[in-house]
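I have a structure here, written as C-alpha cells, and I will follow up with some questions on it.
One protein chain is absent from this view; the other protein chains keep their places.
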Amino acid sequence: MMVGAKSPSASRVFHASRRSRAPGTFWTAAMAPAMLTALYAIFVYAPDERVMGAVQKVFYFHVASAWNGILAFLVMFIASVGYLLSRRPGWDELAFASAEVGEVFTTVTLLTGPLWGKVAWNIWWDWDPRLTTTLVLWTVYGVYLVARHYAGTEVTPGQGDGQDASRAAVQAAVIGIIGFADIPILLMSIKWWRSVHPVLLQGAKMNIAPPMAWTLGISVAAFTLLYVGLLGLRLRLERARREVRRLLAAGLAGKGVGR
Amino acid sequence: MKYLAGLLTITWKDITAEFRTKEMSTSMGIFALLVMVVFGFALRPGAEETVAVFPGFAWIGFFFAGLLGLSRSFVSEKMNGAMTGLMLAPVDRSVIYFGKVAGNLLFMFVVEAVSFPLYIVLFDVPAPQRPGSLALVAFLGTLGFVAVGTFLAALAANTRTSELLLPILLFPLAVPLVIAVVSMTRAALTGDFTDTASWWRMLVVYDAVFLVVPWLLFEYLLES
Partner (left out) sequence: MLHATGVTKRIGGRVVLDRVDLDVVPGEAVALMGPNGAGKSTLLRALAWLSPPSSGQVTVGETRLPAASPGARSQMGVLLHHTFLYESLTGLENLVLHARLHGVADPKRAAGQWLERVGLTLFAHEPSRTYSRGMQQRLAIARTLIHRPKVLLLDEPYTGLDLDGEELLSGLIRQFRDGGGSVLMVTHDLETGAAVSDRFIVLVRGRVSGEMAAGAVSRAGLEELYRQGRAKP
C-alpha cells in the first residue's frame, strides 16, 4: 500500500470530516434562532416577577441548564453501559462528550442558583438536598473528566499506546456507572429531607404564571437544542482525534496507513 | 460453598499479612487519633456546640483513617502481579472484591472500636444513650464506605496516579452515606430517634447499591 497524502485512507478521513460538517451546520442554524427566541421570551415577553423584579429572569437559565445537566448525565450513564457491553469506541466518545458538555451546564446551574438564592432567600448557598445533589453531580462529572485525564488517552509518540486508551475507556465507563448510582439515592433523600428549594411541578399544575411557563418551556427547548448541538460538535472532534491516533499508530508501526 | 471458601481465603491472606507487618492498623489508628487531636484544638470539650458537631467529626476521623487503609489495600496486589495470581484461581472473580471488602471492614472496625471511646473521653461527650443502635449505625456506615471504597481503590490502583485519584473519587460518592450516618449517630448518641426512619432506609439502600454495582462491574476492572 502506498504511503502518502494521496493514500485512500487519508482522503477518506478528509471526506468523512466534510460529510460530518453538514449536521454541525444544521444544528448551528437551528440553535441560533432558538436561542434568540428564548432570549426574546426571557427579556421581553415574560413579565417581571412582582417581588424579585428582573433578577428572577436568571431562573429561566437556571432551570434550562439544570435539566440539561441531568439529561447529559443520563446520556453519559447509558453510553457507559453501552461501551462496557459492546466495546464500540463510539459509545465511549459519546459518554466523554456528554460528560464534558454536562459539566458546563451543571456549572451554569451552580453559578445561576446562588444569584437567585441571594435575592430570594438572602443566602448564597444552603445545604438543601437539591443543591447538595447538584454539587455532587458536578463533582462526579469533574472526577470522571479528571480520571480520564489521569488514565491517559493520549498517544505517547513511539509507543502507539492503544492498550492504555482502551483501558482508560473501561475505567471511565465504570466511573460513569458507579457515579450515576449515587444520584438516585440522593434524589430519594429529596423526598424525605426538609427542603427550601421551590418546587415547579405539583401534580400536573405548574406553580408559575402562564407567560412565565411558556418562557420557561421555550428556554428549556432552546437549551436542549444547544446541548445536542454542542454534543455533536464535541463528538466530531473526538472522532477526528481517534482517526489521527489511528493514523499515527499505523505510521509509527512502520506500516502503510491504508491498513 | 466454594465461593465462600474462596472469599474467606482472600480475607485470611490480608489478615495474616496485616498481623505480620501491622502497617495498616497502626497507621490508621494513629491517624484517627491525630485527627481528633487537631479537632481538639478547635473545640472546647464538653461545650454544647462540641456535642452538636461531635458525630460529624467522629466520622471524619473514621473515614480519613479508612481512606488511608484503602489506599494501601491494593499495593500488595499490584506488587509481583499478585492480583493476576488470584485471577487464575478457579473461582468467580467477584470473590476477590468481597474478600478484600471483608478484610478492610475488619481493619476499620478495629480502629473504630479503639478510637471511639477515646473520642468520647477527649471531647467529654455524654455516653451514648443507645449503644446497640450506635453499633448498628457504625456497622452500616462502615460497610457502605468500605464497599464503595474497596471498589474505587481497585479502580485507582490501575491508574498512574492512584493515591491522588482515590480520595477525589471516594468522597463525592460517599456524600449520601455521610449525611445519613452522621444524622443516625446523633440520634443514637442522644436517644432521640424522631424522623430517622428515612435515614435508616437510606443507609440500607446505599449499602445494597454499592455492594451490587461493584459486584457487577468488578471483572471489568481486572482487564488489561
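Think of it as A and B in the order they're written, each chain with its own count starting at 1.
Just so it is clear, contacts are C-beta pairs under 8 Å (C-beta built on N, C-alpha and C of every residue); 3 or more make two chains touch, one makes a residue touch a chain.
For clarity, every value in this text was computed on a predicted model and none was experimentally measured.
> Decide which residue listed in A:Met31, A:Ala165 or A:Ile185 touches the omitted chain of the complex.
Spelled out, the listed residue whose C-beta touches the missing chain is A:Ala165.
> Of B:Gly6, B:Gly29, B:Gly103 or B:Gly141, which sits in contact with the chain we cannot see?
Considering the complete complex, B:Gly6 is the one touching the chain left out.
> Could you tell me which of B:Gly46, B:Gly81 or B:Gly191 touches the chain that is not displayed?
B:Gly81
> Give me the chain B residues in contact with the hidden chain, please.
Here the touching residues of chain B are 2, 5-6, 9-10, 12-13, 16-17, 20-21, 76, 79-82, 84-92, 223-224.
What we mean here is this: only the chains that are shown with their structure count from here on.
> Report, in whole Å, the distance between the mean C-alpha point of chain A and the mean C-alpha point of chain B.
32
> Okay, in this complex, where on chain A does chain B touch?
Interface residues on the chain A side: 84, 132, 136, 139-140, 143, 146-147, 150-152, 163, 167, 170-171, 173-175, 177-179, 181-182, 184-186, 188-189, 192-193.
> What residues on chain B touch chain A, complex-wise?
Within the complex, chain B contacts chain A at residues 148, 151-152, 155, 158-161, 164-165, 168-169, 172-173, 175-176, 179-180, 198, 201-202, 205-206, 209-210, 213-214, 217, 220-221, 223-224.
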